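Note that one protein chain of the assembly has been removed; the remaining protein chains are unaltered in position.
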Amino acid sequence: MADHVYKSIELTGSSSTGIEDAVHKAIARASKTVRNMRWLEVASIRGHLDKGVVAHWQVTVKIGFTLEA
Amino acid sequence: MADHVYKSIELTGSSSTGIEDAVHKAIARASKTVRNMRWLEVASIRGHLDKGVVAHWQVTVKIGFTLEA
Amino acid sequence: MADHVYKSIELTGSSSTGIEDAVHKAIARASKTVRNMRWLEVASIRGHLDKGVVAHWQVTVKIGFTLEA
Amino acid sequence: MADHVYKSIELTGSSSTGIEDAVHKAIARASKTVRNMRWLEVASIRGHLDKGVVAHWQVTVKIGFTLEA
Amino acid sequence: MADHVYKSIELTGSSSTGIEDAVHKAIARASKTVRNMRWLEVASIRGHLDKGVVAHWQVTVKIGFTLEA
Amino acid sequence: MADHVYKSIELTGSSSTGIEDAVHKAIARASKTVRNMRWLEVASIRGHLDKGVVAHWQVTVKIGFTLEA
Amino acid sequence: MADHVYKSIELTGSSSTGIEDAVHKAIARASKTVRNMRWLEVASIRGHLDKGVVAHWQVTVKIGFTLEA
Amino acid sequence: MADHVYKSIELTGSSSTGIEDAVHKAIARASKTVRNMRWLEVASIRGHLDKGVVAHWQVTVKIGFTLEA
Amino acid sequence: MADHVYKSIELTGSSSTGIEDAVHKAIARASKTVRNMRWLEVASIRGHLDKGVVAHWQVTVKIGFTLEA
Amino acid sequence: MADHVYKSIELTGSSSTGIEDAVHKAIARASKTVRNMRWLEVASIRGHLDKGVVAHWQVTVKIGFTLEA
Amino acid sequence: MADHVYKSIELTGSSSTGIEDAVHKAIARASKTVRNMRWLEVASIRGHLDKGVVAHWQVTVKIGFTLEA
Partner (left out) sequence: MADHVYKSIELTGSSSTGIEDAVHKAIARASKTVRNMRWLEVASIRGHLDKGVVAHWQVTVKIGFTLEA
């Protein structure tokens, strides 16, 4: 691991189901173009309210991945 | 949206079930007196412990709503 | 409550299931050696990514418990 | 001033013109129902983007006012 | 406690005597209109200086109270 | 909105005119390569001083845009 | 001092009297089991409210002490 | 630049016109006694409210300048 | 007030008596060389521990004063 | 400089040698694909521990570079 | 890793040589009583000044280690 360099990007996933699912949505989208993802960190948890209920959750995550040498 | 003014209030919901449910409890209570709620942001996630387990979750949220003109 | 002194410790639980379960794991481990746990506060929510999915969640909590007099 | 108690509320004003104008909008709306406003503090400056330009600015302010005795 | 929803408000009390007294002033004012206050948290401690001494302390507190169901 | 994933990037615009103009410069540059920009958040406001005046403002913004599915 | 290693722990003391007294309570309890305490830093000042007054103050402190070599 | 040492000071400028002008006021005052000012960073944006409008803006800036060798 | 520029400095006062007294010590020292002090803000509250008790409190304050035109 | 727009990215470099070397590793990797790098800011310093020693340092840096017009 | 629970402790190491060495001192002391240390994070870097030079560095680190099941 000592020779690696990582890059972090910040994505926001949204889901009408819950917090973990919003994160899964962000990760799933990232995995289309980013390889070697290693970790995530939740930066903020927000939600959109409509008609007095949580219409969907919006979770912002930092995602770290290995840059190939 | 450019003509709107929003107000934010801070509520703490609690639930023995989980984090999202504690938020739903706070939103449900707010919807009794507040109209036009638009967003929420989780400010802190705490819990009350009893007999070595999480007796209930306490989630503090900021809730934003449109002020009528 | 006015006469009590509390101590806080910081643990990280991990779970392949979700955020609440990672907290439950940390609390369950703490309850083996710590009595009179009273509250928790989530300090960070992270995750380990493997093969493009969240392999497990890592949730760091502060746990407060009463010190016996 | 030593005998006063102040309350703070948090509003978000929006404007297509600029940052100060968004604050003025929030203050103008507050002045309809709140008397004795004394200070403001900018908490965040955001904007809504549409077609590649700033469609309007959204500035969140804390506003402090004197509570009558 | 699991069924309760709490609201937080932010007040600033002032006192020429000291920090605790400024908090007491804020709580006393709040108790005129708010029932079921449960906790406070000090957000900032400031002071007004006049003629080279602290003329009065200004302590901002968040106050949490139970919303009736 | 529930199905979208957003990405945030961080740019710094500069302007000899003022804060909003520095943001406009950053957004204008981003719009050359990024589509579907949705929001911005000001992260810091700095300035370069020369001969005792503000030679130009440097405003750092986070810009969020929709990732196409 | 250059050869020392210090450990920090976090305690919360409570007192119906005031902020300093809550700190003294935390330090007094710590001194039963910890030797060579060197410094403290106040991390938060909270209070429990009952019947519209501060029933007791809850002050969280970090306490640093020398680890014996 | 590698041989320089900089000092930072913190000033608050006020203006009835707007945020940039409050900064210009602070810089203009500093330039009477400080040479070689190099950068500024906005630390807070506040305002004084009077009769329901922003009577003047109060902007606190950190100002960095080169110390002569 | 709109024409004033303020400067902030940071001092730490210490006292064996308590928090307010440590602030008074810092203000008293500042008043020897600084005129027109207007406000203070507590930045941190620390203490030196000796023989298991608080030997003295160390309170760091920002102090703002008017710069003469 | 007034006409430039900068972008910031976040990388983590690792090194078994020390903090500066971990930064150099991150910069060296970035220089393969990024031109016109202008500044860095250290965001966090972490380390991986193995067999009771620091196996390697992990330093996260924000790197700013000029976007070509 | 999914089944592990980690504990974090906070230590301050000091060294007349430099920042990394102060961390090594803290880790070396911890390794006398703690097994399975996994990571560290630098929380603050301070120094003691004597006769106009840095007499020693004081680096505070959080150290995480695996709790045995």
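As written, the chain order gives the labels A, B, C, D, E, F, G, H, I, J and K, with residue 1 at the start of each chain.
Everything below uses one rule, namely that a contact is a pair of C-beta atoms (placed from the backbone, for glycine too) under 8 Å apart; a residue touches a chain by one contact, two chains touch by 3 or more.
Source: prediction; values computed, not measured.
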item	value
Residue, one of J:Val5, J:Val23 or J:Val54, that touches the chain absent here	J:Val23
Contact set of subunit H toward the excluded chain (per top definition)	1-8, 62, 64, 67, 69
Footprint left on subunit I by the chain that the document does not show	9-16, 25-26, 29-30, 48, 55-56, 60
On subunit K, residues whose C-beta touches the chain left out of the figure	18-19, 44-49, 52-54, 57
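By definition in this document, only the chains that are shown with their structure count from here on.
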item	value
Contact-pair overlap exceeding half with D-E, pair selected from A-J, G-I or F-H	A-J
Whole-Å gap between the CA centroids of subunit E and subunit I	22
Cα-centroid distance, subunit C relative to subunit K, in whole angstrom	22
Numbers and ranges of subunit E residues touching at least 2 other chains	19, 48
